[in-house]
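Every protein chain except one is present and positioned as in the full complex.
Entry: subunit A
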Amino acid sequence: MDAVEKANLERQKRWAKDQKVGEGAYAVVYRGREFATGRKVAIKKIKVGQFKDGLDMSAIREVKYLRELRHQNVIELLDVFSSKTNLNLVLEFLDSDLEMIIKDRSLVFLPADIKSWMAMTFRGLEFCHRNFILHRDLKPNNLLVASDGHLKIADFGLARDFADPGYKMTCQVITRWYRPPELLFGSRYYGSAVDIWSVGTIFAELMLRIPYLPGESDMDQLKTIFRALGTPTEEDWPGHTKLPDYIPVGQFPKTPLRDLFTAASADALNLLNKCLIYEPRKRISAKEALFHPYFTALPYPTHPSKLPKCTTHLSARALEEVDGNVEMNSTGPGVKANNSRLKRKLSSPDEDSKARLIARRLDFTKQTPHS
């Protein structure tokens, strides 16, 4: 046997694969362990045989970026090995994600808890951006939470580097509710500000406990955004009417964030506002956000170990969803909220994966080789 194959086998032998805990658009995830230490891990198995173009782009992106990134708030890729036609990513095991935590009605969030999650998200994101990596799929479900409470950015299947500012990129990224207006208008030259918008909508969702801007289609997404934040003027966002897919969707007045976020502190709203600025270049950067007064003002962020935790675990939920068990009877804050939670469970995962497939397909069919 070749030395290379032998080394691969040695790596493979370090890890035990236990039961299946979930399934994503292109992979099956197992719980596993490191034989030597008993350390719990997640093994993400990607079938390669099913792709006629070999190793699939999502897998390649995930491996490429996670191999380089080491940060407390970015999921750690411990190892990679192949077995027959599968690629296996060994990841640190993470118990839950922010989506589950937000949805868990038995949990109460203190302002300090939200501040802690936001600080960890911005720290992880600042590190990605410092490394010239755009995530392009930030949403509560991709912010995983370890048993000790640390939040980690995960799922780099749509990530890319952005060292070259003049590069054309695909606008078919980021799950709709978290997608910024410049992408909805078809902008092909964008930067780290797209991730910041997503973080802004996640911040709002943490305060509201329901998705902040749940559009039902790409067109409706723009309307939903403008209804919440007011239709941008040329002064707010110079040149936006010249973007490739610009389309007027109606005039909506600006309403102060305060009207909806009644309990938020002034600092919190100021930061939220800066994440949701229409003009991408004026939007706050991850680094600036870390120096925002919100993070230094009282109350201090909750220590990760003291953050609210889900009682049900990721694995339990994942299997439940596979069975099609949707909790129809959970008691939500109101009809609207309940409704959108249902929609989220019933239709959004589906739509998500469709959007992702489109993004992946685009990678192979577009005229210019850049995405």
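Everything below uses one rule, namely that contacts are C-beta pairs under 8 Å (C-beta built on N, C-alpha and C of every residue); 3 or more make two chains touch, one makes a residue touch a chain; residues count from 1.
In this section, contacts and distances are computed from a predicted model.
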| item | value |
| --- | --- |
| Among "NEDD8-conjugating enzyme UBC12", "Cyclin-like domain-containing protein", "3-methyl-2-oxobutanoate dehydrogenase (2-methylpropanoyl-transferring)" or "5288_t:CDS:1", UniProt-listed name of the chain not shown | "Cyclin-like domain-containing protein" |
| Contact with the hidden chain (one of A:20, A:188 or A:309) | A:20 |
| Sole contact to the chain not displayed, among A:83, A:241 or A:305 | A:83 |
| Residue in contact with the excluded chain [from A:3, A:36, A:108 or A:263] | A:3 |
| Residue, one of A:39, A:130 or A:303, that touches the chain absent here | A:130 |
| Hidden partner chain, residues of subunit A it touches | 2-5, 7-8, 12, 17, 19-20, 28, 45, 48, 52-55, 57, 60-61, 63-65, 67-68, 70, 80-87, 130-131, 160-161, 163, 363-364, 369-371 |
